[in-house]
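With one protein chain withheld, the remaining protein chains of the complex are depicted in position.
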């Protein structure tokens, strides 16, 4: 942390700030110029977390220069992590594809979808049994019934199951049926939920919050890991901006940023990221080229009859086309070794 | 809802869309121009919520033109609501002030703060016992111990208590001590929590989400009200934008917007809204002049020793100065009848 | 500036950075901790502007801690400036009101508007002769003809004229007719235009860019002042955010921020800031309560026939009502001395 004193700060002000810093066991260095005095603080940032230096006399403002997360950081764990989910490795050589309908709507719809997903080559079936919806009057999901259909689809196809958990109470139930728990964008800072999925131990797919910074997202992973669960996979799904043509603005650069800042895998959801099925293929290919460890995509046997998010769902034909492209591109990138990250 | 067909849409496409609309019991009107065909849908929007028209053949896009909330809307309840919290009326003639430290830190700190708050003329004591924090390593609150201190401060001063509840499990405990439950910005779309505070029946202070639209905020209130709890008060606390000088961008116009769209009261939190104690007074006065029903402000006996948000906390002296200004301004606005909202 | 070295930076890397800093005549101080090394740079920031330290070996990132503007800053000029525009003082005791139609549409419309504006008590007539419009097919303004009508309206009413200049070529012409030149939001970083209005010497109303930070805005003023023209007045007109209910998000806190950072006056435009005439009155009152030095508002003799921005224009009746409120509120605030800014 660097503390910038205001021009009219007195020596007394500076001494008081330094005293507070030393009081929590940190070291302070003063730099004085003709017009400016700044105080550098070196050491464990967490010790400073509870000191409101900005409120002290003579302080203009302070600037944070170190990270507030540790377990999720690449400094702490320089080697990229591979997360094993029921035998499927996320973060390894192959991109992992999670596909399926936005919501589980009926047994028939899900079984039909599962067969299509399996045939196209994805490893995971996605589908919401608990749906967080803006309006209380929108379809809220089939809940446990939906979980049972997901488990049945796994039996039939061998696909692994990833599905969202929205409340602490539902964790046990969802964990009993799913291979991987999804934390949705609206719950990325539902810290109670993060701690409990941390305790539960199941692998977690952590979607980025609607307007979450990378730092907040990494800290959300830290909440889960700090409870003893190291199996976290990030999912970029677009952020909220002023642009209204797309449902969200897919932050493709988050792939490269997370790869640099963290050892955890990251996948991309071009369906929610754009909200338009036409944009799924180009963004899926782009994500793979950017180095993403996989994709999450919405596919519906009949998008025009979907109970939610139909306009961003791929038809079975488009899904097959996208999968074929991803597989070819991914093989090409691996063969050409195009994705080795550049480090000094 | 208005459905805009793409230029190459066929008559067959149009017929299919119309059929789907009629299938859910709504009426469709077709408007055809030389280059453009649009279909208007009239009736209860909730019936359309589950139909993905955007995914149908020939549809370019659709535009929603009605609201997805009802109980919270002024159309449904044209008269402004007054919410009674343990005898204090929010939304009535007097602005209601909620003040206190960001977090309950110790018995001494809270009692000292409560005496200051009471003396300055506020009606509510605020203070977090459960703190949602970005990093798992930051101070997380005293939990039930903090609630007990809040109740003790009420005993001594007569101030009402408003405090945040962050998990479903904690609702019962918080409700046993507090007069009003606060839903924080990070939980504004924690729908499980919203439903449970709806069932619990205690008055709710609903903070706006970090990047929530007005529509999403009103729908969050609808979740609470739909469970039978009509006692919701909005709190504007700044939204996330690209500007970094302030902690958030205080959306003052939300006061006028909510007054127009809803019958529920709205208060403003200039402390979180700006993140700088210097800006609290001008923004507090502005909020009252804009027609806000009250304010929430952070006050700390000694901001420079606060365990969280010290840089945005008022000192006791500044608090007294702000309160004096608010009281004079509020009386003036009432005497001059300057705040009658303009309706055609 | 503070330079944060990456954990694996060598002593050699640090020496090279220090050498570059000293090479431009600045002083560098090294702070070393167990895991972190940072280098503080003290002195005139402008000397560092051209050194890309972030690209040097071993540098993780750098953080700017001082301002890049000087003439516009309160440090440079601690006393608040009063800008005199043809005898009207902006930044003095009285709030200055600029009102009128968005665009000059015809001689009749403008004369009618001018009489209404004058009668209501404003000091300036606004009206665009050159209109920057998103689409090339929208009404672009009457150009010089419009300027002549503005000058004629000044003759008749004594109102001062403020009108937008959008190109360097038009400056001379606009300056010949207007008392004050307006730089619109879309041109806030049209540096060629800023320099030329700086040279021209006429007082300038500098609107905030659509997504401009406070720092960029202050630097835009610096461009004008650096050419020898100290007569700059800021105008907050809303910034672009994700919220679509309002045309822009009016950043009311910019009033308090600019008052703290700069000695120049600031006014607020609630018409563009909200895009809705119903919200103009509450936001106008709020701006005055926040300490704004004036307001710019759209008023049209017949908003429903306006050629641009009719939906945000006040009718003559509403204008009179708003003016009456502003005058009373302003007198009250002055009498009660409620607006003295809090400085330590």
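As written, the chains take the letters A, B and C, and residue 1 is the first residue of each chain.
Heads up, the rule we're going with is that contacts are C-beta pairs under 8 Å (C-beta built on N, C-alpha and C of every residue); 3 or more make two chains touch, one makes a residue touch a chain.
Note that the coordinates shown come from a computational prediction; the quantities given were computed from them, not determined experimentally.
Asker: Could you tell which one of C:68, C:86 or C:327 touches the chain left off the display?
Answerer: C:68
Asker: Touching the left-out chain: which of C:32, C:75 or C:216?
Answerer: Of all options in C:32, C:75 or C:216, contact with the hidden chain holds for C:216.
Asker: In the whole complex, not just what's shown, which of A:111, A:175 or A:329 touches the removed chain?
Answerer: Hidden-chain contact among the options goes to A:329.
Asker: In the full complex, which residues of subunit A touch the absent chain?
Answerer: 211, 213-215, 239, 241-246, 249-253, 255-257, 259-260, 273-274, 278-279, 281-283, 285-291, 318, 321, 325, 328-329, 332-333, 336, 338-339, 341-343
Asker: Using the touch rule from the top, list residues of subunit B that touch the missing partner.
Answerer: The missing chain touches subunit B at positions 2, 4, 7, 27, 29, 31-34, 36, 38, 40, 42-43, 57, 63, 65-66, 75, 211, 240-242, 244, 344.
Asker: Which residues does subunit C use to touch the chain missing from this display?
Answerer: 20, 46, 49-57, 68-69, 132-139, 166-169, 186-187, 189-193, 210-211, 215-216, 219, 222-223, 226, 240, 277, 300, 303-311, 313
Here, only the chains that are shown with their structure count from here on.
Asker: Indicate the whole-number Å distance between the mean C-alpha point of subunit A and the mean C-alpha point of subunit B.
Answerer: 26
Asker: Provide the C-alpha centroid distance between subunit A and subunit C, rounded to the nearest whole angstrom.
Answerer: 38
Asker: For subunit B, give me the residues that contact two or more of the other chains.
Answerer: 211, 215
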